[in-house]
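A single protein chain has been omitted; all remaining protein chains appear in their positions.
Order of writing sets the labels: A and B. Residues in every chain begin at 1.
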Amino acid sequence: MSAIEQFADSEVFRAYATYVAVVLLKMMLMSLCTAYYRITLGVFANPEDALGHAKGGDVKKFVRRDESVERVRRCHLNDIENIVPFVGLGLLYVLSNPELSTALLHFRIFAGSRIAHTISYLAPLPQPGRALSFFAGFFVNCSMGYAILSSISYF
Amino acid sequence: MSAIEQFADSEVFRAYATYVAVVLLKMMLMSLCTAYYRITLGVFANPEDALGHAKGGDVKKFVRRDESVERVRRCHLNDIENIVPFVGLGLLYVLSNPELSTALLHFRIFAGSRIAHTISYLAPLPQPGRALSFFAGFFVNCSMGYAILSSISYF
Partner (left out) sequence: MSAIEQFADSEVFRAYATYVAVVLLKMMLMSLCTAYYRITLGVFANPEDALGHAKGGDVKKFVRRDESVERVRRCHLNDIENIVPFVGLGLLYVLSNPELSTALLHFRIFAGSRIAHTISYLAPLPQPGRALSFFAGFFVNCSMGYAILSSISYF
């Protein structure tokens, strides 16, 4: 069996692949969400985007900031800040050969925490809902980072 | 042949490596592009950066926002938002053992779409040029996400 087939056969790796796909697709949804808010509220970042909306009127009126759009964008940026470490550390964590059950626990908590974070941010729910969901994912990343450094580190 | 050598020998993996290197190097170019605009226009984000430009004059005059610089930065951020999923999903997609021709099609469309997106954003070209190039890359990521979840998912 080739190396690539062995990856596709490993349960820990397949769990990693599944949850990475879920959180990355969820993160990509934020782009559509931003576009939806921009179009329905008529709030654009570039004059060429507002052209269709202005219908011959003043384009500049639609090139502006709006708090609802900025909220979605902050949520998107927070996703990037946390999902990038998850994808990177998660792969190295899988290669440090963890128990399947421990790995699944990490991946599931992280995916759940990011979905809860998005809901708390966009609803918005009162704090500390969002802070707690952020820290759940944050600690999963820290735990995987610790597992990597304590098992396969080579300085 | 060791596992690492098998990766370097797999055509699908080498195609992935090539197109990831291309889009990541292109993304890094955006940093240079931002620096170029900041220096030629005299628009800085930090007072210590403007010091050389001010030549003993008022530093604060050069610490400001400028629409041309913000445009480059939005383009850079949009790259991050789309290239991060591509790198992550692409790797998992390669490990789900796709056909070489299908994989090449995905990678080529994505790399082309991001280059077209940057050109449309910076020129700027009239819409829907940029929107179409964005969605071409977006759908490549969705398609790879679907391929991963339908072939090697493990919840």
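By our rule, a contact is a pair of C-beta atoms (placed from the backbone, for glycine too) under 8 Å apart; a residue touches a chain by one contact, two chains touch by 3 or more.
Computed from a predicted model, the values in this text were never measured in an experiment.
If you put the hidden chain back, the residue from A:10, A:31, A:46 or A:113 that touches it is A:10. Summary of contacts with the chain left out: across A:35, A:54, A:80 or A:119, the touching residue is A:80. Where chain B meets the omitted chain, the residues involved are 2-8, 11, 13-15, 17-18, 20-22, 24-25, 27-28, 30-31, 45-46, 48-49, 51-52, 76, 80, 83-84, 87, 91.
Residues 3-4, 6-7, 10, 12-13, 71, 74, 80-82, 84-85, 87-89, 91-92, 94-97, 124-127, 130, 134, 138, 141-142, 145, 148-149, 151-155 are the ones on chain A that touch the missing chain.
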